[in-house]
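In this view, the complex is presented without one of its protein chains, the others remaining in place.
Going by the order they are written in, the chains are A, B and C; count residues from 1 in each one.
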Amino acid sequence: MNKITSLEEVSSFLKDGMTIMAGGFMGVGTPQELISAILKADVKNITLIANDTAFVETGVGPLITNKRVKKVIASHIGTNPETGRQMIAGEVEVELVPQGTLAERVRAGGAGLGGVLTPTGVGTVAEEGKEKLMVDGREYLLEKPLRAEVALLKAYKADKAGNLVYHRSARNFNPLMALAADTVIVQVEQLVEIGEIDPDEVMTPGILIDKIIVNGGYVS
Amino acid sequence: MNKITSLEEVSSFLKDGMTIMAGGFMGVGTPQELISAILKADVKNITLIANDTAFVETGVGPLITNKRVKKVIASHIGTNPETGRQMIAGEVEVELVPQGTLAERVRAGGAGLGGVLTPTGVGTVAEEGKEKLMVDGREYLLEKPLRAEVALLKAYKADKAGNLVYHRSARNFNPLMALAADTVIVQVEQLVEIGEIDPDEVMTPGILIDKIIVNGGYVS
Amino acid sequence: MTPTIINPKQIIAARVARELKDGNVVNLGIGLPTMVPHFLPEGVNVILQSENGYIGLGPLEGEVDPDIVNAGGQPAGIVSGGAFFDSLFSFELIRGGHIDVTVLGGLEVDEEGNLANWMVPGKMVPGMGGAMDLVTGAKKVIIAMEHTAKNGSSKVLKKCRLPLTGKGVVDLIVTELAVFRVTEAGLLLEELQEGVDLETVQEKTEASFRINPKLQIS
Partner (left out) sequence: MTPTIINPKQIIAARVARELKDGNVVNLGIGLPTMVPHFLPEGVNVILQSENGYIGLGPLEGEVDPDIVNAGGQPAGIVSGGAFFDSLFSFELIRGGHIDVTVLGGLEVDEEGNLANWMVPGKMVPGMGGAMDLVTGAKKVIIAMEHTAKNGSSKVLKKCRLPLTGKGVVDLIVTELAVFRVTEAGLLLEELQEGVDLETVQEKTEASFRINPKLQIS
């Protein structure tokens, strides 16, 4: 199965109204070419799951700026004033989730868990609408799984089987999201042959990856 | 802070009646010299948390064979007939936990979670004594965190700050247990200088490691 | 080279092999299931996951690396393109639906797709290991087992009597006599193994089952 694909082919996985996860922390570790593919594909009413909405023109920000997003689930929207503006104008719905809880929810979605109990957010607005449980005398919030139809990842290196290696702090949410979507597409800087990545150094195994885009659109 | 220590000094962390976690899967990835240190230190009534009880003479098995263990929490005891014998004779208490659930419970203990909801074990004896929750129409068991006073790990390589790299399938439970104990002691095959392990290749950061034993008892 | 089929276990393994598709991610239980890869048809390659922490389980080639064992603790190898990870991630894959097929042995299965394969009270309590997670999380659960116990009693029951490994988890039962699919309406006999007649299967099966109309009973 050849996983290497083109940006044009990526469009075939994108549909109006779908839920998309994207890796990245303020744009670092966000697959910028895949974000551009969404813009080009003219899909809208997206539910976007990402750590933050980055900046007006970089990271996942352009999806907001270009009004492709109906709802955002994120831990932070402060660096992209457009998100706040659209939220106040009622153009986009924003669900703010503590960053560690967001990570747990994405993991739960990918790991087949029904949820996790976290102490984070107890006694704050983050507990609104959530079940609270006492375990051994301490109060926890039941946080439920998050999944997406498509996850868009950024990695430094992939082999042709889709085994991934991330670079520095660009790793962030990418490995988690690799398990939590029906279709997982990764943009990589470098493509190597199968066997060139030592099995101890693989950070995301290729069985989780459906499609690979090499930076600059190179198709093998 | 010098983390490199001797097997003799390890004894000072061991006490009768304590809860000890040990990495390993049928002995692979088990810190054999640290297990020997327990035997030498003459501590008993241990509660042992490990994936399995390995074999009569290797892995964590000798702790059972030498009757140091009061209670075992494990997913599998079948390869060590001594565990079964002592269980039937009422000499050791055995709590069997599905392997994935054991991993989740150790992680929850190390990650500050009050528990996780897993579908594993629903409708089996594994659900006995556990709270069941429905989430979005599916039934889950609430599995609670596990922690220990001491975790004994095995790694392939450490730098002097305690950053660890594991080798092949000897990784198994070691990285999880590194977060879930008050004191974490690792046995390594190779010790290198700080800076010699690339930060992308560290599998367990040194802030989690209290003491390092180099194979063969070498003290720097 | 596909080995010749000479005994019941090989009949079972060979039939299970035909259920696997090229590229499937598969977790095999210890014992009989590990024989399955030997019978894969030409052009069908599967990726084996080992619950002790890797993808790409392969036969031992060259020197033994004491740090590479299979889920039975035996020396093993890893194929090119494989990856090691910790036990947590291994079971994220298993429970999270990232394994296409698991093939496990069974002590008992029943009409509701219940499986018992991890303990016999008072006799054998090895523990469930990763089996409960595997039957819960794998997309398809195939039970590969001999049709009857050593004493001749059926292992395909109306209702399991031993403590369960999983409730309503089995998709397919492959024995040396027959292949049953578990459906919402109970067991469906899909195939008779070569040379086996319906009467033999009926006689050796405690469970009730329907017969797939497509099945040509000669």
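Going forward, contacts are C-beta pairs under 8 Å (C-beta built on N, C-alpha and C of every residue); 3 or more make two chains touch, one makes a residue touch a chain.
Predicted model, so just to flag it, every value in this text is computed and none were measured.
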item	value
Touching partners, among the displayed chains, of the absent chain	A, B
Option from A:I35, A:L113, A:A170 or A:V188 whose C-beta touches the chain left out	A:A170
Selected residue (touches chain absent from view) among A:L96, A:V135 or A:L191	A:L96
Touch residues of chain B, complete complex, unshown partner	1, 107, 110-113, 159, 161, 163, 179, 194-195, 199-200, 202, 205-208
Missing-partner contacts on chain A, residue numbers	25-29, 51-52, 74-79, 84, 87, 94, 96, 98-104, 107, 118-126, 156, 166-176
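Going forward, only the chains that are shown with their structure count from here on.
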item	value
Centroid distance [mean C-alpha coordinates] between chain C and chain B, Å	30
Inter-chain centre distance, chain A versus chain B - centres from mean C-alpha coordinates, in Å	32
Mean-CA-position distance for chain C and chain A (Å)	35
Shared-contact residues (touching 2 or more other chains) in chain C	54, 78, 84-85, 91, 94-95, 136-137
Shared-contact residues (touching 2 or more other chains) in chain A	112-113, 199-200
